[in-house]
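Report on one structure; see the data block that follows.
Here the complex is missing a single protein chain, while all its other protein chains stay put.
Chain nomenclature is as follows: A and B, assigned in order of appearance, with residue numbering initiated at 1 for each chain independently.
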Amino acid sequence: MSGKEVSGAKAPRRLAPRRAVALAVVAAAYLGAGAWAMLTGKSHTILVDNKPVAGLEAFRLVEVTIGRQEPLELGRGERDKFAVQGQSHRVRIDLMNGSDPVTATLRLPYDAKMVLVSLPKLVAGIEPAWEPFETGQDAPPPVVDELPEELFGAAIDLPPPEAAGD
Amino acid sequence: MKTPFKLPSAARVRRFAADNVVVLIFLFVTAIAVPSSKLSGTYIIQDLLTRYGRNAFLVFSLLLPIMAGMGINFGMVLGAMAGEIGLIFAVDQGIAGVQGLLYAVLVGAPIAILLGWIAGQVLNRARGREMVTGYILGFFMDGVYQFVVLYLMGAIIPITSKAITLSRGYGIRNTLGLDSVRQSLDKLLKLELGSFDLPMATYLVIALLAIFIVWFRRTKLGQDMRAIGQDQTVSHSAGIPVERTRIMAIVISTLLAMVGQIIFLQNMGNMATYNAHRQTGFFAAAAILVGGASVAKATIPNVLVGVGLLHLMYIVVPPAGARLFGSAQIGEYFRDAMSYAVIALALALHAWRKRANAESARAGLRGAASGAVAPAKMEGGAE
Partner (left out) sequence: MNKLKTAVTDFGWPRIIIFFFVVALFVAAPFVGVRVDGALSDVLARFGQNGILVLALVPMVQAGAGLNFGLPVGIIAGLLGGTLSMQFGWTGWVGFLGAVGVSLPFAVLFGWAYGLLLNKVKGEEMTIAMYVGFSMVTFFAILWLLLPYSSPNMVWGYSGSGLRTTITLDGYWTKILNNFLAVRIGRFFVFPTGLLAFFGAATGTMWLFLRSKTGTAMTAVGSNPDFARAGGVSSDRMRLVSVVVSTVFGAVGILVYQQSYGFIQLYQAPLYMAFPAVAAILLGGASVNKASMVNVLVGTFLFQAILTMTPNVINSVLQTDMSEVIRIVISNGMIIYALTRKTKVSK
């Protein structure tokens, strides 16, 4: 076949620069889209913690908002969580005492699955206000593994599934 | 039938019926099943709207190989597998939302291109029996897929999340929860119209694909594909790289199937890791054929009509079976039987007509034996 496709073989050589440019554009778009998807799509869990820490008092009642999510209200000593995507987040903390809400920006490392953010630290401006949080419960309790159904299961003489009863 | 008020002649009616017998049978059965299912119109329409978003993209992936004369690309399941591998990585990496889907597409793309290229090579060696070869190739790759996902992932291919691996430490679980990307495309632009939810972003993606296909047909490559679909020998002598173009048709089809499977699965919300792709080719083939396509000719309206009709049947037949026979199971078997029969019938009708045409051409040639008219094939060959 290839011997006869002379015109087909010649064409790419003539178009080589254009091809190279097109390839570069595709590669750049691929990498760009990949980077965007990974950076902005990476999911993290942020635990917000209203507990006394390092000599700082906990707040009586706070309303926390991350990004555009629904605000959460936390009483003294309470903890709750936000599921977020991306590494940089605006946190808005309303102390519910008439004063202006505090806003802070939280930057997380890419590979932090779950972080614990201390609200008192964040309000006091202590950096870093977060610490990685390991639950040890990453994996769900082991369940019985099911193996895939066989492609030709019925056509190969394995024991019948329901031992022929009803 | 553009002029409904002019009574069509009996011959025309017969011709129309003969050309669309598959669609008509299907319409007939569904028309009986709709009232007996006792489902409300709103329910049926909402379900159809959802299923359009879920499936149309996959069915579109069959268009190009048909255009290139390669029949129904049952090998599209290779693309579906690539999409599933992409999703496994998206879930494992914890990349959520539409970005997760994009990531899955980006991971799936090189795999789909590679698999499509392999499939194209194989199909080039199986001319005249592309469909059955593609079908078996799907089975074959199912074994390879299982090898990669069940044995290599977590062992050689790094998988970080323990939640998706089997407790033995390698291999992906039988069911993969897609919570992180569940319906993220569908929800991106949700339009509420009366009591109906329309996943506009999904529709937009499908519309873009339709526009791409319309545009693609006019490109050089698209023209080449159509030419090859008409006649390989003529195309070859006209300087079209036949084998390469056929491979391109399969590669693009596989890529589209990859994206289609990701769209399908994000709507479903979880994935049967080892089974999700097994029925993909069957559904897509049934849909496009029910839409009136043949093995040699398929259009965008065929896809749209077919997805609607097939899924209408899938919605209404089980409840209809339950009411008529007292068993939903009968309805389920019935819709499977119908879908298989539709594929068999459509393929048979096409082969039948092709043979009838070939025979009448041969008879014509024999009649004009003194070498007056050479068929188009030879004219092209002489150029």
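Criterion: contacts are C-beta pairs under 8 Å (C-beta built on N, C-alpha and C of every residue); 3 or more make two chains touch, one makes a residue touch a chain.
Computed from a predicted model, the values in this text were never measured in an experiment.
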### Task
Please pick, from B:A33, B:L58, B:L106 or B:M131, the residue that touches the omitted chain in the full complex.
B:M131
### Task
Go through chain B and note every residue touching the omitted chain.
71, 122, 125-126, 128-129, 131-133, 135-137, 139-140, 142-144, 146-147, 150-151, 325, 327, 329-330, 333-334, 336-337, 340-341, 343-344, 347-348, 350-352, 354-355
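Note that only the chains that are shown with their structure count from here on.
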### Query
At what distance in angstrom does the C-alpha mean of chain B lie from that of chain A?
32
### Query
Contact residues on chain A for chain B in the complex?
1, 4-5, 7-8, 30, 33-34, 36-38, 40-43, 85, 113, 138-140, 142-143, 145-149, 151
### Summary
Per the touch rule above, chain B residues touching chain A in the complex are 93-100, 102-103, 106, 109, 139, 142-143, 146, 150, 161-163, 166-168, 173-175, 180, 236, 239, 241-244, 273-275, 278
